[in-house]
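The complex appears here without one of its protein chains, the remainder shown in place.
Take a look at chain A:
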Amino acid sequence: MAVKTLAAGKAVSIMLEIVHMTVNGEEKELAVDPRESLLDTLRNRLNLTSVKRGCGVGECGACTVLIDGTAVDSCLYLTMWAEGKHILTVEGLKSPSGELNEVQQAFVDEAAVQCGFCTPGLILTGVELVNSGRKYTREELRKLISGHLCRCTGYENILNALEKVVGYH
């Protein structure tokens, strides 16, 4: 039993709970605090720091991960809900030979990265789109990346990169 102190200064006892999930293809059994967000667990317990802590309220998309293939904001997702699920972060994209994923390569080729804070989330949305197996227009892509804030690039190169992998040519 772990004793934690709340912001209100009140000490409460919270049992750690066991969660099973597959993270980047590896099965994990973790003891977590049920108050943890998946973002907390991935960053602090598994050191997967590609998952960024941005706004914390689901507006910026920097904490985006794929849960069973679907993009969600991990800051608003309780780790307890991840039981039995498959989580993918950018760390899981690297091939055994060390090559970049095609979405990552497109971001490099199109110079779609500046400060890089939004990049992991956007890459994962890109991977979700690739996995859908269909093509998208630029206008559709604009809507599909609207859950990611990028303050550097003005989105044009990001859209160029995504068009390269899931756009009509």
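In this section, a residue touches a chain if its C-beta (ideal position, glycine included) is under 8 Å from a C-beta of that chain, and two chains touch if they have at least 3 such contacts; residues count from 1.
Everything below uses one rule, namely that contacts and distances are computed from a predicted model.
Name the absent chain as its UniProt record does, using one of the following: "Xanthine dehydrogenase FAD-binding subunit XdhB", "Copper chaperone NosL", "Branched-chain amino acid ABC transporter permease" or "NADH-quinone oxidoreductase subunit A".
"Xanthine dehydrogenase FAD-binding subunit XdhB"
Which residue from A:Arg35, A:Lys135 or A:Arg151 sits in contact with the chain not drawn here?
Touching the chain that is not displayed is residue A:Arg35.
Please pick, from A:Thr64, A:Asn101, A:Thr119 or A:Asn160, the residue that touches the omitted chain in the full complex.
A:Thr64
In the complete complex, the non-displayed chain touches which residues of chain A?
On the side of chain A, residues 6-8, 10, 12, 14, 33-37, 40, 56-59, 61, 64, 70-73, 76-78, 80-81, 83, 125, 143-149 touch the unshown chain.
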